[in-house]
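Pasting a structure below so you can have a look.
As you look at this complex, bear in mind that one protein chain is not there, while each of the others sits in place.
Per-chain residue numbering starts at 1, and chain names A and B are given in the order in which the chains are listed.
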């Protein structure tokens, strides 16, 4: 189950999209989320669709992998469609089949809204599939940098994010280990009535908390010993580099926006 | 209780791009009452083997026999509680599994899960605590207020209180100081003898393997590469060195001595006492001849 999930998972590949600066990707996603609401007829939705699939194609993420990972979400998209079909009662009546009545407006809205939903999912997965979490963190840190003026703890937030990312695999291993140790002591995690299962989680959660606190404490000491004293006066090792491709991508998005304005009804 | 692994394979994350064969065609027999050491580098597959010993992992291929229970690949295995009660595992850094409010509650956690009544479990807790060398006063304390060494002992007591027939130890002394290490190892050995347990020790320490084990299994890259008594295993030390494994200090010393002086001691000696006697004997013979 977990192995098929693609949200938040990075898939390494050598593509134009992978090589883009995380800042430009973040900006593009942000703008995309805004301009998608400009689409309101078949032509504009088709434009958005072409753009989305063009970007996906450039990322070289295998289609089969995408399909496998997005399957559970597709159900959600379908559900949106069905909801719109049944509950919008405007326009001409298209189908009347017992209690089920489908109106023209319902069909139109249903298709548009579920398409919008679908494109949003594709584009945001594209960001996480082609950008390592740490790159996203770096991008966010730079983009949010101006907020430092209003005392927003940008550096601390970015550091927190990168340390969490660093420790996720460690904690997964730890969880597995403690789970096995408790199973060996007779705990059954996967069976029994609901109440029993909740109770079974305690012997897992408490050791995890205890060890995480211990880790945090030791990590803090190690960081201090290595001269960490907050964001001030710090230089940065990781560097983001803006290339021509990033600028071109932004131009492309700008063109899409203009077209959407011209073609929307 | 006899345990036997018959031609087992284990694959992690089977049927995904991340699939990895962790152990391959591993066969090990552990007759009741054996003290067996499993030796190998980190990543040699010894931890994967260990988890088969009480069905924490199900083999991808082959059969695991634990007492009269058979665990086969591609088969639903239910009701494993009985197996898990009979085979206790002390994981590496077992203190990480402590979670209860008091030492007593933590020790009786295992026995209660296996259906032992509370008074009996408490009785066992007292006994187990004595075995690991802790005073009864700490029963009411929180395990998190204890020192690292004491926490380790409490966790071990929690496994002993299950009264298993087989005890599996995964590097039980990692991170302890020399005194703590010796006390814990001696304790397990005494228990092994007194209760006629089967003991399986997964370790890096050749010294411990040479001192305590009747049988040694050497693992490398997921396979069993050698198996035998300590005398057999250490009589071909060159092979061990080739695998990048250590030889017990006594053996290493004997080899060095034989190489440098041309002295021939015949067999491999596994204790300082034996070796010094043999060398002294050889030296005095040398003078006489």
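The rule we apply is simple: a residue touches a chain if its C-beta (ideal position, glycine included) is under 8 Å from a C-beta of that chain, and two chains touch if they have at least 3 such contacts.
FYI, contacts and distances are computed from a predicted model.
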| item | value |
| --- | --- |
| Name of the absent chain as recorded in UniProt (options "Multiple sugar transport system permease protein", "Heme exporter protein B", "Reductase" or "Energy-coupling factor ABC transporter ATP-binding protein") | "Energy-coupling factor ABC transporter ATP-binding protein" |
| Where the missing chain makes contact, among the chains that are shown | A, B |
| Given A:11, A:111 or A:134, the one touching the chain that is not displayed | A:134 |
| Hidden-chain contact residue, picked from the options A:89, A:166 or A:264 | A:166 |
| For subunit B, the residues touching the chain missing from this view | 41-43, 147-149, 174-180, 204-205, 244, 246, 249-250, 252-253, 256-257, 260-261, 272-273, 275-277, 279-280, 283-284, 286-287 |
| For subunit A, the residues touching the chain missing from this view | 133-134, 162-163, 165-166, 169-170, 173, 214-215, 218-219, 221-229, 233-239 |
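Here, only the chains that are shown with their structure count from here on.
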| item | value |
| --- | --- |
| Separation of mean Cα positions, subunit B and subunit A [Å, integer] | 45 |
| Partner subunit A, residues of subunit B touching it in the complex | 13, 16, 18, 51, 54, 56, 81, 84-85, 87-89, 91, 94, 96-99, 109-110, 113-114, 144, 158-159, 162 |
| Touching residues on subunit A, where the partner in the complex is subunit B | 3, 174, 177-178, 180-188, 202-203, 206-207, 210-211 |
